[in-house]
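For chain A:
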Amino acid sequence: MTIPLSGKDVASKIEEKFPGSVVESSQDNLVVKGNFLLDAARFLRDTEGLDLDFLNFVTAVDYYDHFEVVYWLSSLEHNHSLTIKARCYDRENPVLPSVVGLWQGADLQEREIFDLFGIKFEDHPNMKRIFLWEGFAGHPLRKDFI
Partner candidate 1 sequence: MATGELSIYNLVKFQAIPPDWPGGFWWHWLFFTVVVIGFVLTMVMGVIYIERRGMGRMQSRLGPNRTGPFGLLQPVADAIKVLLKENIVPVAADKIVHWLAPVIAFAPALMIFAVIPFENGALLADLNIGILYVVAISSVSTVGIFMAGWGSSNKYSLLGAMRNVAAVVSYEIPLVLAIVGVVLIAGSLSLNQMVVAQDIPFILLQPLGFLLFFTAGCAEINRSPFDLMEADSEIVAGFHTEYSGMKFAMFYLVEYAEAVAISAIITTLFLGGWRGPLLPPWLWFIVKVMLVFFAMVWTRTTLPRIRIDQLMAFAWKFLLPMSLLNLFITALQVLADWPTQLIWAMIIVNFAVMAIIILIWSRFFFRLGWGRIEV
Partner candidate 2 sequence: MAVRTEPFVLNMGPVHPSTHGVFRMRATLDGEVVIDIEPVFGYLHRGIEKLAEQRTYTGITPLTDRLDYISSMSNNLAYCLAVEKLAGIKVPERAEYIRVIMAELQRIAALLIAVGAFLNDCGAYFTPFLYMFRERERIVDLFEMVSGQRLTYNYMRAGGVSQDLPEEFMPALRKFMDMMPRFMDEYDRLLMQNEILIARAKGVGILTGEQAINCSVSGPVLRASGVNWDIRKADPYSIYDRFDFDIPTQATGDCYDRYRQRVEEMRQSLRIIRQAMEQLPSGPVRAELPQLIRPPTGEAYARIEAPKGELGFYLVSDNSIAPYRCHIRPPSLINLTALRDMVRGWKVADLIIIFGSIDITVGEIDR
């Protein structure tokens, strides 16, 4: 069985390394600040004992007042998993750092989030719309789209 890591335990480890980076944590997941996302992600991937080398998926959820980007990570070696989240409060121009440099698997998925939610990922090599055409008005998966 894949063991879900406790968000609280991992949060304390991240907090130790990067103070002030974790917004909140629970048993299931932890939320990191957007500007610390890349550091936290690198820490999770490279730390001995965590080794979260496999990014299962990236997605976003629109909560009207903020976007929540969900990263579901797992380690093939230790067979455990962890959900981390990052929030964006800016609806007009939401920006988060891209994790493509760490997990290439995020490439197409971040483009998809950009297309359907309008969240821009900085330093993504090819930040273009993926399903809809250039010039499509709005971002369909936002709750205020229709």
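One rule holds for everything that comes next: contacts are C-beta pairs under 8 Å (C-beta built on N, C-alpha and C of every residue); 3 or more make two chains touch, one makes a residue touch a chain; residues count from 1.
How were these candidates chosen? In short, all candidates are chains of the complex that A comes from, given by their letters.
These numbers come from a predicted model, not from an experiment.
Looking at this complex, which candidate touches chain A: 1 or 2?
2
Residue numbers of chain A touching candidate 2 in their complex, please.
It comes out as residues 1-2, 28, 53-57, 59, 61-62, 70, 72, 76, 79, 83, 103-109, 112, 116, 126, 129-133, 140-141.
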